[in-house]
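Heads up, this is only part of the complex; the chains shown haven't been moved.
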Amino acid sequence: MSKPFRRILLTGAAGGLGRQLRGPVKDFADVVRLADIADMGEAQEGEEIVQCDLADRDAVLRMCEGVDAVLHFGGISTETPFAPIMNANILGMVNLYEAVHKHGIRRVVFASSNHTMGMYRTTDMVDATMPLRPDGYYGVSKVFGESLSRFYWDRFGIETVCIRIGSCFPEPANRRMLSTYISLDDLVELLRCSLTAPRVGHTITFGVSDNPSVWWDDRHARHLGFVPKDNSAKFASMFPAGDYPPVDDLATIYQGGGFLYSGPQYPQE
Amino acid sequence: MSKPFRRILLTGAAGGLGRQLRGPVKDFADVVRLADIADMGEAQEGEEIVQCDLADRDAVLRMCEGVDAVLHFGGISTETPFAPIMNANILGMVNLYEAVHKHGIRRVVFASSNHTMGMYRTTDMVDATMPLRPDGYYGVSKVFGESLSRFYWDRFGIETVCIRIGSCFPEPANRRMLSTYISLDDLVELLRCSLTAPRVGHTITFGVSDNPSVWWDDRHARHLGFVPKDNSAKFASMFPAGDYPPVDDLATIYQGGGFLYSGPQYPQE
Amino acid sequence: MSKPFRRILLTGAAGGLGRQLRGPVKDFADVVRLADIADMGEAQEGEEIVQCDLADRDAVLRMCEGVDAVLHFGGISTETPFAPIMNANILGMVNLYEAVHKHGIRRVVFASSNHTMGMYRTTDMVDATMPLRPDGYYGVSKVFGESLSRFYWDRFGIETVCIRIGSCFPEPANRRMLSTYISLDDLVELLRCSLTAPRVGHTITFGVSDNPSVWWDDRHARHLGFVPKDNSAKFASMFPAGDYPPVDDLATIYQGGGFLYSGPQYPQE
C-alpha cells in the first residue's frame, strides 16, 4: 500500500521518544528525514539524516526544505536551567515555524507535554480549553510552543496538533504513571491520526492510553479519530496501595509529580 | 412477545430511509401505518397505507387518527429551492403537530438532521445545547421543526425526540461519512429507545454509530439508553489518507460537507 | 453633519414600531426607503415609499435595490394562525435575504422578538447562546428568522443584528413589562449602534432598557456599544404589589406573558 506522505521530518530523532519512533514512523512516508543536534548513526533505507541545532535559524530553514509534514519532538524534555530551554524550545520553535511558513508546509505535530498543566491537582479533570498551569521552565516553554502554533494557525493557516504527551515508557515507573501512561503503539496511532486527519486546525490533544484513572478529558480532539488500544491496568499490581503518602507530598498533590522537585527552586549558580 | 404499541405511524415511508425502516419498525407495533406523498405499493401484513401530502391539513389530521406514536421521516431531505421545503418541512410540520395535539398522541420521534449544524467546523465538538448553525434551506427547515416541537413540549406536554441523523447508508460514500456514519441497525435501535423510554420530554440526540472520529457529544440524551453497536472503522481503508484537501475546500472545513455546495447560492430562477 | 448611509430600507413602516421609527431613522441616511404591505401615506422629504408584500419574491427584490442596509421590521408581530405568519415571517424572510444577497447589501438589522424565548421562566436568566424556547407560532417564526440569518452570515458573510425586542411602548401596560420595557429612544440608539458598528457578524442582542428587574444577559452583544439611558423604575408605582398571582398563572410563570394564552391551542377552524 502506498504511504500517505512523500517526506516527513522527525525532529529530536536521537532523543528518548525519537529513538522509539524512528522505526514506526516509516509507515507514514516514503522518506523520513531524521533531525537532531546529537548523533543519529547511519541513515537506514527510507531515511535521511540532518544534524541540526534548533537555535540555528538557517540550519532549521534547510532542515525543513522539501518536507510535507513535521513531527516536532526536538528540544529539551526535562527540567533544566532556563538558558538551554530557551534556545531549544523557544528560539527553536520560532525558527521551526518561520521555516514551515516559508516552505509552505501545511501541518506540524508538536510534542507538547503534560507539564504544561502540572500544577493542576491529581483530583482535577483538565480539558484543552482550561488555562494552563505549567510546573517549571520546561512546562512554560511548552506553553510558549502551544501559543506560538496557535498564532501560526490563526494568522497563517498552518495546522498543528499539540500532543500533551503523558509518560511513554515500556512500564510505569511509579504509581503516578498509572494515570499518565501511554504505550508506544498508542502514541504511534495518535501520530498517524494527527498526520492524516483531513483537517485539524489547531488541535490540542492528550497523549494517554485508556487508563482506569483519568486526569484529562480529550473531548475537544475527538475529531482526530484516535482510539487507544492499551491501558495501564495490567501494571496496577506493581504499585500496591499502602499507607497514604505524606499530606504535603507535592508529587502526590500535583499532576506534575516529580517535576515539582526539579524546577527552578534550586540554586542555579 | 407482545409489541410495545398497538399502532404507530411512519411518515416518509416511500423515502430513502423510510423504505429501509419499513420492515424493522414492525417490531414496535401491531400495526404500522405507512404514509407518504409517493406510492408505497401494497400494504403487507401488519401495515396500513395512507397516501398524504403533509401540506394538506385535513389529510394530515386523518393520517394521525388512532395512532399511539409517530415516527416522522416525511418531508424533503435534500437541499432544494425553498418552496417545496416550506410546504413539506414547515407547513407539514405544523400540520402534523396540530393533528398530534388534537388526537392526544403522546410522543413523536422526529427525523431532524446533522445539517441543522452543518456550518460548525469539522474540528468542533457540538452538543445539544449549542446554538444551531444550519448549512442551507433544508437545515433551516429542520431548525424550525426542532423549535416547533420544543414549543409543543413546553406548552402542551407533547414529547418529541429529535434525532439529528448522520449518514445512514450501507457504506460511507466519502471520507466525511467516517465521522457521520450510522448503520441501519443502530438507527433502528435508536428509534426503539426513543419510542419506548418511559419519559423523553424534548430530547435532542445525535444519530450516529460509535465511530472513531467524533463531532457530536450525545451527553444530553444518555437517558435514552441508546448504545450503538456498529462503527465506521471497518470502512476506513476505503479512503486512504493522501495529500491534504485544498485549504479552501468547504466540504472539508464544515461539518455539512457537500451540502455546502448545493444550497441557495445558485441561481434559482 | 453628514449621515452615515446614503439609503437605508425600513420594512414594516406602517406597523406599530415602524410608525414610531419613521421619524428617528432619518438621522441614519440621506434617504429612507419605507416599505409595508399597508398604506404609509405620502413620502416626506428624504423618504421613498414602496408598497410591497414580503411573500412576493420579485417585489422584494425590487424593494431592496440600491439600499445600503436594511432595518427589517416587516411581517406579523402577534400570535395568529400559522398561514399568515408563514407567508410574512418565513417566506418573506427568505425572499428578503435572497434579495439582500443578490444586491450585495452588507448588513441587516432584524426585529426578532423576546417571544423566541417566551417559554423560559420569569426566574431564568437567558443569554444569546442558550437554546431557544418560543412561546407560539410567532415565536417559532422568529427562531426561523434568526437561524436563516445565521446561515447567511456563516455561508455568505452577510451581517445581521437580531434584536430580541422587549416591549416598546410609551408606558408598560402591565407588571411584566417592568422587566421587558424598552423606551423608543433606547431602541433608536440600539438601531444606530447596530447599523454603524464597524463589524457585527451575526449578533443576537436583547432590546431592553436598563430596568431594575432583568431576565436577559446581553454580554455577547456588548461590542455593539449600546448603553441604555432609560429604565422602567419610574413606572413601578403603576403596578403596586399585592397578593401573589395564582400559582398556575402561565403569564406569571413564563417570560412570554400573555402570549401564552393567544397561541395555537385554541380552535383554529
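Letters A, B and C name the chains as they come in the text, with residue numbers starting at 1 for each one.
Assume a residue touches a chain if its C-beta (ideal position, glycine included) is under 8 Å from a C-beta of that chain, and two chains touch if they have at least 3 such contacts.
None of these values were measured; they are calculated from a predicted model.
Q: Assuming 3 chains are placed, give the number of copies in the entire complex as this structure defines it.
A: In total, this homomeric complex is built from 6 copies.
Assume only the chains that are shown with their structure count from here on.
Q: Could you find the chain whose CA centre sits the greatest distance from that of chain A?
A: C
Q: Over half shared numbers or under half: where do the identical copies chain A and chain B land at their interface, same or different?
A: different
Q: Between chain B and chain C, what's the gap in Å when you average each chain's C-alpha atoms?
A: About 31 Å separates the centre of chain B from that of chain C.
Q: Indicate the residues of chain C shared as contacts by at least two other chains.
A: none
Q: Can you name the residues of chain C that touch chain B in the complex?
A: 82, 86, 90-91, 94, 98, 101, 119, 129-137, 139-140, 143-144, 147-148, 150-151, 154-156, 260, 263-265, 268
Q: Which of the residues in chain B come into contact with chain A in the complex?
A: For chain B paired with chain A, touching residues are 121-125, 175, 178-179, 211-215, 217, 233, 240-242, 244-245, 247, 252-253.
Q: Would you tell me which residues of chain A are touching chain B in their complex?
A: Listed in rising order, the residues of chain A that touch chain B are 1-2, 4, 106-107, 157, 195-201, 203, 219-220, 222-227.
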